[in-house]
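Omission of a single protein chain aside, the complex is shown with its protein chains in their original locations.
Labels for the chains are A, B and C, by order of writing; each one numbers its residues from 1.
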Amino acid sequence: MSRIGVFTCWCGENIARMVDVQRVTETIAQVPGVRVAVNYKYMCSDPGQASIRDKIVEEKLDGLVVAACSPHMHLKTFRRAAAAAGLNPYLVEMANIREHCSWVHKDKELATAKAIEIIRMAVEKVRRNHALQPIRVPMTKRALVVGGGVAGIQAALDIADAGYEVVLVERDPSIGGKMAGLSETFPTLDCSQCILTPRMVEVGQHPRIKLHTYSEVEGVEGFVGNFKVQIRKKARYVDMIKCTGCGDCWAVCPSKKNLSEFDQGMGYRKAIYIPFPQAVPARPVIDKEACLYLKNGKCGVCAKKCVPQAINFSDQDEVITEEVGAVIVATGYRLYNITKDQDNSKLTGYGEYGYGLYKDVIDGLQFERLASASGPTGGAIKRPSDGAEPKKIVFISCVGSRDEQHGMTYCSKICCMYVAKHAMLYKHKVHDGEAHIFYMDIRAGGKNYEEFVRRAIEQDGAVYHRGRVSKITQENGKLVVRGADTLLGQPVTIEADMVVLASAMRPSEGATRLAQMLNVGVDEFGFLSESHPKLRPVETNAAGVFICGACHAPKDIPEAVAQASAAAGKVAIMFANEELTRDPEVASVNELTCAACFTCVRACPYTAIEKAMVLDGRGNFIKNTARVNPGLCMGCGTCVAVCPSKSVDLEGFSEEQIYSQVESLAL
Amino acid sequence: MSETTDSAATNGFEPRIIAFVCNWCTYLGADLAGTNRLEYPSNVRIIRLPCTGRIDFNLVVKALEVGADAVIISGCHPGDCHYTAGNYHARRRWMLFREVLQTLGVDLRRIHFAWISAAEGKKWAQFVADVTAQTRELGPYNEYRQIIEAEVS
Amino acid sequence: MSETITKDALLKLVGEWIDRGKRTIGPTEIKPGHIRYARLEDSAALKLGGYIRPENSVKEFVFPKHEKLYRYLFEGKEISLAEADGEPAATVVVGSRPCDAAAFDILDRVFNWDFVDEQFNARRHATTIVTIACREWDDYCFCTSVGLGPAAPRGSDVLLMPLDGGAYEVRALTDAGRALFAGHTTPAEVSATDSAGPERKFEMEAVDEFLRQSWDSPLWRDQALRCLGCGACTYECPTCHCFDIVDEGNARGGYRARNWDACQFRMFTVHASGHNPRPDQPSRQRQRILHKFRIYPDKFGELLCTGCGNCGRACPVGLGVLNVLEAAAKAAVEG
Partner (left out) sequence: MQQQELRQLARKLLEEGTVKVVIGYGQPVAGAPAFPVFITDPAKVDLLVWNEQCFHNLTGYLKRKEIRALGKPAIVVKGCDERTLVMLEKESQIVRSDVYVIGMACSGVGDPLSAKCGYCEVHMPRFADVVIGQVDNPPVDPSARYAVLDEFLSAYPTPAARMAYWQEELGRCIKCYACRQICPLCYCERCIFDKNRPTCVDTSPTLKGNFGYHITRAFHLAARCIECEECTRACPVGIDLRLLNQSLSRGAEEHFGFRAGMDSEAELVVGSYSLKDREDFIQ
């Protein structure tokens, strides 16, 4: 016979007003297995918890029901109290007679009757609870960071500085990401590269950071604490060790007219190149599409010129495996490319802006390169078509953002700020120029952001038109921008020399595929899903996988960096423990009765169930069985519901517990 | 949705309703209804499970066997599942389960499915009120009571 | 000189029993193609001919598939017990087959051997059984091989012998039987002629000899490989009487009951440890046969089988006592 203690809380008046706690206590005291039933004004208060601890000891209780508020409110509290008194915390259940009873009913009789049944259910359940110990899983204290933009760099450095090894994987030849290509950054207008490149160098030189650039994650096996990650190192055709980065090779490379990815196609690079001078690693790659030797076996001057003989035309892709205990995804964003990105049916709009059709209609990142001292024009604002200095530029915000019909419903968040910045930079460089901005709303929430926008308007005279642009056409060398100013309530037509589109931010290519490899959810736009929007913003539902930066949602640099540090912190916390400890309320299989139909294996959202074999003492095969990996199981119980023989069960919500709850309601 | 008026309309019969809800959406939705003091009939008894994915059809049968006049099954909206896909698996099973119930003549007006999020306290309160009202109209589930009480002659 | 009753008179009499509130059981067509012993609400439902024998046996009316033994109720921390059911209703089984009636006599012994089963006895004593002798049989029937026959009186209170032209000669064998038909019969000169019944299918002596040294015989495997391990044969058998005790209840209370159980189920002998002394169908089939034709006879001096053939008819894979015993007899002869 069990010795259960039932502690009913008044919650001051919150419960006692509508539920006759005295009657509840007396009735419950009569339930078989209930050793003590008491009530108290505030069970969660120190004296309340003390009384629980005392009773556990005095009455040698082996089960605890606290009839009070929602378990989401206080279950942890009372489990701790039980543990403090030597009772296994998993032998505690709560009966929610506040949120689910006293607060929602007006008839004291009915509410009291209901409270009694709610508690009765909890008693029947707790009677069948098991004492559980946290699950311990050994882990590799080594982190993988996917993406070498500012977020990935920050996360990698924080984890490495915390004393743990980091593997940083970047798809491009150099780390740095989008930020490395920006001119100046809002709201301070400090030079982007000046603040980022030192951090890049730190990464390159950090003893605990292993850098794989020009590489991509190709496969992920294992689970939290024990991931095995396959990484494809794309053929560079340059020996990273022999190469000194002297630059003789790209100096002599005859293949010149290759659009520079780093310059957003606004400038050119050689076939063998480093993306930009401060690249990390400062080692070139050969673009095999552009290299004359790789294309038709002729040329090879770079190899001749290379003193350390680092050029290796027979280089091959290589797939390596890294073992890590945690993964941070920082794959960042790309801009909505109107000409290319008509991928999902919703993205159908903005052809009327002539992007890709008119040379002088460019997007925000392209403008950054124009405005950047390290850019193709050395920082001089020259329009792509003829290199002339534009005297009138129209900046259009919300291109593809906040648009139910043709674009993304969300706000890309940073555009309002960088559009203002662009206007400023332009005006600083072309004093007699006109900067016109079409906008829907100005969203300048953030430290010194609003002031920044005011400056653009008041000091630098950026002209803001509240309204959308309907069409852009090219008429005798001008870009005729037709829009409306909804404040003036009249159409606006501007003959511009150049147009800059603040296109929507989208997750970078391949983010969804990576998410699938890691069992991380994605939203309808392909942004990775956090575990909880408020309380677990950098965790995901895949244990040991964290997210930061723009792969999660549009973000500006400070946010991305903050989130990166947060993710790094989570990893450091994880690694600070000897081994992983996980909630023991997980599923387990009765391997003797399992029929090995593996329906559970198919159903498990966490791939936490594997096909296994039951062997005898000598290792001979007895039968097949499903087996739950407690390190992966999150305790959803989907497996239990689909198991026809109920050979799998879930601690904390076991078949016995649930059925006894239902049966306690029998009339 | 005041109880007294409703029950008066159905000469005092008070249905017994058992609700199987997921821990992360509907249970919290019901919590929110409480926090906002949204009154609803007291006929429902909530059983908390981690996820709709855990809700086995046998539980629904058991609920009827203990004399429930109506059963509620509710969890996260599609896309909101705390466990990413539990509710999708559940939805499939429910579709099929309804088929066999239909053939058996189990009155589907007594088995209610809903997506109710942690933010939808109002929806929960309204839903319980509606189910209660509808079940009062239907009266006690005598057909199943007969099954429960039938003696072997 | 004999007592007779016409078919119409019989039906009229049955109607009276029903009207007087007697629980009246007889063969009836519960749905097209399915003749079963079942409670009659109307004498017209009684089906007297056009079939070999009902699919079930009459045992369920004295030993039901599910029988409450007592109720229990939780009152606070106390548990109170209560009687399950009241007195059994006065029952007449009309149109039983001799092979069913004979089983009553056998069950009487089983349920009053080391323990006197009052609940069974109460039902049994409340039951009068009116048997109709057989004039037809099929390949499954083998009553003659187990010492019975188409007109075996064993277990019956009244034996109705079909006469040409639809009437019956009434042979009242017990006081209860006589009371039931008193005043409803007419004297006649005619007297029914016994029919031979199904020809002998096997020699019991040979079978017995075989069974006494058959434990390891490959016959069991050969015969039982196809056995599905269901309980159809035992549940439709008039003499199988194994039961299981279960509690059906919840946190409020419930009742203890006995349900039919079958030696062919895997769960019948499985131990808590997981060990199962009868690990496969062959060993379970062997158990069934040995129990009926050796173990039981050794104890009670008679067979636990009336040759009704229901096991063979009910079996989804055409396996019955008869197949096995024919094979056994053959094996015995061949040595």
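Please note the rule applied: a contact is a pair of C-beta atoms (placed from the backbone, for glycine too) under 8 Å apart; a residue touches a chain by one contact, two chains touch by 3 or more.
Predicted model, so just to flag it, every value in this text is computed and none were measured.
Colleague: Going by the touch rule at the top, give the shown chains the omitted chain contacts.
Modeller: Hidden chain contacts in the full assembly come out as A, B, C.
Colleague: Could you tell me which of A:V319, A:A373 or A:L592 touches the chain that is not displayed?
Modeller: Hidden-chain contact among the options goes to A:L592.
Colleague: So which of C:V58, C:A172 or C:L319 would be touching the chain we can't see?
Modeller: Residue touching the absent chain, from the options given: C:L319.
Colleague: If you put the missing chain back, which residues of chain A would it touch?
Modeller: Residues 592-603, 611, 623-624, 642, 644-647, 655-656, 659-660 of chain A touch the chain absent from view.
Colleague: Contacts of chain C with the missing chain: which residues?
Modeller: Against the left-out chain, chain C lists 30-31, 33-34, 36, 55-56, 65-66, 139, 221, 225-226, 228-232, 234-236, 244, 246, 248, 257, 259-260, 262, 265-267, 280-282, 314, 316-319.
Colleague: Against the chain that's been left off, what residues of chain B make contact? List them.
Modeller: 57-58, 61-62, 65, 78, 85, 88-89, 91-108, 112-115, 127, 143, 146-148, 150, 152
Rule of thumb we're sticking to: only the chains that are shown with their structure count from here on.
Colleague: Can you work out the whole-Å distance between the CA centroids of chain A and chain B?
Modeller: Once rounded, the distance between the two centres reads 35 Å.
Colleague: Please report how many Å separate the Cα centroid of chain A from that of chain C, as a whole number.
Modeller: Comparing mean C-alpha positions, chain C is 71 Å from chain A.
Colleague: Pull out every residue in chain B that's touching 2 or more other chains.
Modeller: In chain B, the residues touching two or more other chains are 66.
Colleague: For chain A, write out the residues touching at least two other chains, lowest number first.
Modeller: 663, 666-667
Colleague: For the complex, give me every residue of chain B touching chain A.
Modeller: Those residues of chain B that touch chain A are 2-4, 16, 18, 27-28, 30-35, 37-40, 42, 45-51, 53-57, 59, 62-63, 66-68, 79, 81-86, 89-90, 93, 125.
Colleague: For chain A, which residues are in contact with chain B within the complex?
Modeller: 70-73, 96, 98-101, 103-107, 110-111, 113-114, 117-118, 121, 519, 521, 523-524, 529, 541, 603, 605-606, 634-638, 640-642, 650, 652-653, 658-659, 661-663, 665-667
Colleague: Across the complex, what residues on chain C touch chain A?
Modeller: Answer in residue numbers: 74, 76-77, 250-252, 274.
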